[in-house]
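All protein chains but one are shown at their positions in the complex.
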Amino acid sequence: MRIRNAVLVALAIGAVMYFGLGLVFPREDLHISVKAEALVCIGGEMGYPGECKSGFPITNSLVTTVIVDLLLILMIVFGARNAQMVPRGFQNFVELVVGTFYDFAVGVDKKNVAKFFPFAATAFLLIILSNFIGLMPGAGSIGMCQPYAKAAAEGGEAEHHAANYYAERGWPLTCEPGELLVPFLRAPSADLNMTLALGLISVVLIQYFGLKALGWEYLVRFFNFREGPMFTVIGFIELISEVIRIVSFAFRLFGNIFAGEVVLVVLAHLFPYMLPLPFYAFEVFVAAMQAVIFSVLTLVFMSMATQAHGGHDDAEHGAAAH
Amino acid sequence: MEKLGINWGLLIAQMFNVIFLVWMLSRFLFNPLINLLSERTKRVEESLQEADKVREQMAAQRKENDVELAKARQEAASVMAQAQERARVQEQEIINQARAEAERIKADARANAEQELDRLAAEFKNQAASLVTETAAKVLGAELKGNHKQLIDESLSRLGRNN
Partner (left out) sequence: MTDEGLRFVAMALAIGLGAIGPGAGIGVVFSGALQAMGRNPEAEGMLRTYMFLGFALAEVPFILSLVFGLLIGFSII
């Protein structure tokens, strides 16, 4: 009863804010881009906003990737350089993260943990930091203005945009009419390049560890002509599923993070006050969850690749020891 | 592909970034920390074992000490008893000695006193004899010249009897 009252009050306050503030501050027009927008083109010229006609694009997700790298370097500098036997301050936190994940990796595969751990843990840290930076206030909302005009000048079909309310009224810190906001920061995991790179490296490493552990025997699971046509077909399906694994790694991460951003933007567009909050909290959860899922799946696939065909004893043994 | 934003240059850049991160993190973060963690585990185990060992040693030491203490206490008690015994013997001896000394001193004193008395008595006898003689001579004059010797002896013996 009290909870229902609280919910009703919150909804009422939200509605008042929605209608009241909505009159004073009309909403920005909605703009969602699947791809990471280019901020600068090296050795080329800008085309349509957020795209390079030629040259190497420095996209906003690349900028964020560099920021994530810097954060990781800071983590090393403050967390692991001069690591003391008795941890102090930030080292505690870094040790907690690394140690917990290491214990989990030991639980998945005790024998090969030293080989599997570096990539899985790197993916975990990289993805979780990327996702959190994408959720930071300011990411996706602070940026530079790029004109639409060039596309029209090219002779393509004229673009029609809803007029930007703020721009038309000459608000400060808004783009001119006919220009588009290109944010400086975008979650790297909401850019297919990064997720595809991670998925590719992950699958290549899985094959590498499988080949290294089992030798040519590893390929038997894909090209199995010894045990009859049934297993040949299954092997073929396994081969396809390895390729699909790249796609599934890449698009799972991309889809979750990008969809989360779209949900937040659309909700903020439709109902700017209060309602996006629980979804924001859910996106924080999803951001952490996707990092865990990516790294754990990598570990599990690696561990499966190093086991002989049809044998599951090692995995059960290793997991039971956890 | 273009419309999904996949750009070969960016893809390769991201792959290099991931490889660089794997190298950097495993070189500078994971390996040192995991070594540190395992070393800490080892050291904690070692120190726990050490503590157990020390505790055992201490228990053994304490037991040894207790035994030693008991022995020492016993020894002290025996020493004390011995000392007491010796003291009692010595005391007795001293007392005996003292008593003997006192006896001796008393005997000496008595002997001295008797001697003195004898001497005094003899002197007195001499003096008394001469005194009596003088007095008698003065009183009697020459009357007593004949047998005064006998008289002197007689009065002296009377005097000695009275004395």
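To keep things simple, chains are lettered A and B as they appear, and every chain counts its residues starting from 1.
We adopt the following convention: a contact is a pair of C-beta atoms (placed from the backbone, for glycine too) under 8 Å apart; a residue touches a chain by one contact, two chains touch by 3 or more.
Note that the structure is a prediction, hence the values are computed from the model and not measured.
A.B. asks: In the intact complex, which of the depicted chains does the undisplayed chain touch?
C.D. replies: It touches the following shown chains in the full complex: A, B.
A.B. asks: One chain is left out of this view; which of A:V40, A:L200, A:I293 or A:A308 touches it in the full complex?
C.D. replies: A:I293
A.B. asks: Going by the contact rule already stated, which one of A:G14, A:G47 or A:G107 would touch the omitted chain in the full complex?
C.D. replies: A:G107
A.B. asks: Of the listed residues A:L96, A:V233 or A:V247, which contacts the missing chain in the full complex?
C.D. replies: Considering the complete complex, A:V247 is the one touching the chain left out.
A.B. asks: For chain B, which positions touch the chain that isn't shown here?
C.D. replies: 1, 3-4
A.B. asks: Where does chain A touch the missing chain, residue by residue?
C.D. replies: 34, 107-108, 241, 244, 247-248, 251-252, 255, 293, 296-297, 300, 315-316, 319-320, 322
We adopt the following convention: only the chains that are shown with their structure count from here on.
A.B. asks: Need the CA-centroid distance for the pair chain A / chain B, whole Å please.
C.D. replies: 87
A.B. asks: Can you name the residues of chain A that touch chain B in the complex?
C.D. replies: Within the complex, chain A contacts chain B at residues 34-36, 56-57, 59, 62, 65, 69, 72-73, 75-76, 79-81, 83, 85, 94-95, 98-99, 102, 117-119, 121-123, 125-126, 188, 191-194, 196-198, 200-201.
A.B. asks: Which residues, counting only chain B, touch chain A once they are in their complex?
C.D. replies: 3-7, 9-15, 17-22, 24-26, 28-30, 32-34, 36-37, 39-40, 43
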